[in-house]
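Pasting a structure below so you can have a look.
Missing here: one protein chain of the complex. Every other protein chain is in place.
Chain nomenclature is as follows: A and B, assigned in order of appearance, with residue numbering initiated at 1 for each chain independently.
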Amino acid sequence: MREFIKARKNFKAGAIIAGILLFMALLSLFWTPYDPEKMDAASKLAGVSLAHPMGCDNFGRDILSRVMTGLRTTVVIAVGTVGIGAFFGSIIGSLTGYFGGTFDEIVMRVNDVLLAFPAVLLALVMVSLLGGGKYNVILALGIAFVPSFARMVRGEVMRCKDLDYVKNARLQGARDLRVIFVHILPNVMPVILSSVLIGFNNAVLAEAGMSYLGIGVQPPDASLGRMLSEAQGYLYGAPWYALFPGLILVLLILGVSLMGNE
Amino acid sequence: MKKKSLALLLSVVLTTVAVALGGCAGDKQEESSQITIGIPQDIEDSLDPMKATAAGTKEILFNIYEGLVKPDSDGNLNPAVASEYTITEEGKVYTFTIRDGIKFHDGSEVTADDVVYSLNRYADEQSGDALASAFSNIQSITAPDRKTVTITLNEPNADFLSYLTASVIPASNADPDTVAIGTGPYKYVSRSPQENIILESFDEYWDKDNAPQIKNITLKVIANADTIVTELNGGSIDMFCRLSSTQVSQLSDNFDVYTGTMNLVQALYLNNAVEPFNDVRVRQALCYAIDQQGILDMAFDGQGSIIGSAMYPTFGKYYMPELENAYPTDVEKAKALLAEAGYPDGFTFSITVPSNYQPHVDTAQVLAEQLKAVGVTANINLVEWASWLSDVYSGRQYEATVIGVDASMLSAGALLDRYRSDASGNFMNFNSASYDVALDAAESSIVDEEKTASFKECEQIISDEAASVYIQDMVNLVALNNKYDGYVFYPLYVQDFAKLHLK
Partner (left out) sequence: MNLTYVLKKLISLLFTLLLTAFLVFLAFSVIPGDPVTTMLGTQATPEKVAALREELGLDRPFLVRFVSWLGTFVDGTFGNSYSYHVTVRSMLAGKLPITLTMTVMAFLMILAISIPLGIYLARNSGGRTDRIMTVVNQTIMAFPPFFSGILLTLLFGLVLHLFTPGGYVSYTRSIPGFLGYLILPAVAIALPKAAMATNYLKASVLKEMKMDYVRTAYSRGNTTKGVLYGHVLRNAIIPVITFLGMTFTDMIAGSIIIEQVFSIPGIGRLLISSIANRDYPVVEAIVVLLAFFVIVTNFAIDIIYRLVDPRIRSAQEE
């Protein structure tokens, strides 16, 4: 019981942190304190002040406004990535897990090979293949995330397919696809959902890492990773430039991981 | 148990810190004549001077190789491998006398055969480089004796001597790609990919007046531009060129900052062959829309010299300062021109920028912001240098790009030649019949005033046609640790390490 309450507390704390950040990201669609792309020579690398709670960057752009839009970019990419990974991973995983056989053998062999490449490496090579930009990053990371989802779902489906209720459904004449998507998948959902939260964090990390390397979101679009990489050049004069985007990134990951920690 | 594990933890942490301190302290020994110079990119094309294409490579090889003649910091061509030369009156026959006793880094003496071999390599259409077209004018290269080289041209060419800065290498070197042997003040010692290149002064260098003064040079590759300032301040490099003003403002007191010019034509280059830039009114509208001083203020702390055509001020008599203000910033006029051209609501295009050149990336960001005022949306497309070369420069598959173009030889013609409608370097697809005529007149002229007048006509046409949106010749800020002295700017894209010395 105590464990349960503790878990609830974690979840609540995580949800609050993630919720605030999500709100900031959503808010940036309608309102930011300043135009995040508006340059102002007078406030280049200006420090923290009431007017600019997180200071200004090397073009005099308001860092808070850029963090808000950057956060949005990061969240959109993470959601897109996990969406692609979970969707295609579930389909591939459930089909191979359910039917088995040679098809399963081939797909899973390729899957194993893809799993041998660290996701960031795979995405890195793919982005250099497709070119940079938000959508290509989503695509590349999404594809890189498919194998792990596929393997996980496949395992779950294999476990479920011999359970009694599934056997019953089959006996009653339900077709295979119906059995998979109506009877088995809903039961696998909780497992998928918890991997989605972990996947979300991995996607945030991967996107930030790629943008940090300069192989990701393109300027003037803000992204937390890109801001960090640009800020590193001003570490001496304007440490806040690196600090705030980094801290927001940490908070986002912390919030989501607390939620997933039940 | 509790205590033990904590103690273990503590000891791990302490050892870690101790080793860290020891490591840093041990690294701080100073050698009397040694300097570490940061370079933004490794030599990734070749150590062979003929195959070297990147400006970053050429500026290093400048210290290793020399040609028959060599430029000095005032832009004069002085005899180098040759001790003297004569040119016949009609300008067709050049005779060079090889300097007495001049040696390659491997100790062998330079012979006329080496010179003939080297120049023939450049002239060879198959393996040669940009010089091949200039050298196609050569009728013959011969060595009448061990110490003399004679070059005969088909047509006289006033610029020809500047092409003889082409490096002389020993004919015996079988693998110039990886073994660098020249006659320059520094000899190549070794390299580690993406890490460093080691040079050492050449004791038998012929020019005793300009002999290298620092014995060991380490060129350290700093691929991550964001760490340049921390490395300078931290003392792991002593010198870095082409810093931004923001970087300079963060330097500690240990550095002297030298201010010069980059000798580049930085512009928003437009692909004149694609819509909407095939309409001169659109190109002019962009010229009116942007504010060059605003770019300088925002991204370069106000430093840099504004230009109005494809020529920079270092070229003195060829440069036309009156073009700088040919298109004063005028948003209304820009909008009117756009409306006239059929874009009353503006349009959207993308600026392709090589991601490894931060000044150009910064410029593009400011440009995009300025263009919003006339309703034009510019998306920035950052690409790797490799993609830039293949897509923009060679493939010409782009709309606009921000880049700096240099004159690889000491000749104004090199800057203007690329605007000829059929030039291989005409990546902006500029096409003007009157321009081609003016350029031909300039290049065939041997009378200086005529040549200057024709070059100026070319510049005027480029400005009138708004071939691209010209911005500036960027400021070149060089940080040098104040233990050292002697940094010298050249009117070319080179670094002369031999002039550096301890204070």
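Note that contacts are C-beta pairs under 8 Å (C-beta built on N, C-alpha and C of every residue); 3 or more make two chains touch, one makes a residue touch a chain.
Nothing here was measured: the structure is a model prediction, and the numbers come from that model.
Chemist: Could you tell which one of B:46, B:95, B:249 or B:379 touches the chain left off the display?
Modeler: Of these options, the touching residue for the absent chain is B:46.
Chemist: Quick one: say which of B:35, B:222, B:334 or B:477 touches the chain that got left out.
Modeler: B:222
Chemist: Across the whole complex, list the residues on chain A that are touched by the chain not included here.
Modeler: Missing-chain contacts on chain A: residues 109-110, 112-114, 116-118, 120-121, 124-125, 128-129, 205, 208-209, 212-213, 228, 231-232, 235-236, 239, 242, 246, 249-251, 253-254, 257-258, 261.
Chemist: Could I get the residues of chain B that touch the absent chain, sorted low to high?
Modeler: 1-2, 5-6, 8-9, 12, 16-17, 19-24, 26-27, 42, 44-46, 53-54, 125-127, 129-130, 177-178, 192-195, 221-224, 227, 230-231, 234-237, 356, 384-387, 389-391, 393-395, 424-425
Simple rule for what comes next: only the chains that are shown with their structure count from here on.
Chemist: Averaging over Cα atoms per chain, report the distance between chain A and chain B in Å.
Modeler: Distance between chain centres, rounded to whole Å: 42 Å.
Chemist: Could you list, by residue number, the parts of chain A that touch chain B in their complex?
Modeler: 37-39, 41, 44-45, 58-60, 128, 131-133, 214, 218-220, 229-237
Chemist: How about chain B: which of its residues touch chain A in the complex?
Modeler: Counting only chain B, the residues touching chain A are 224-230, 233, 246-247, 249-250, 297-299, 355, 361-362, 365-366, 368-369, 379-384, 387.
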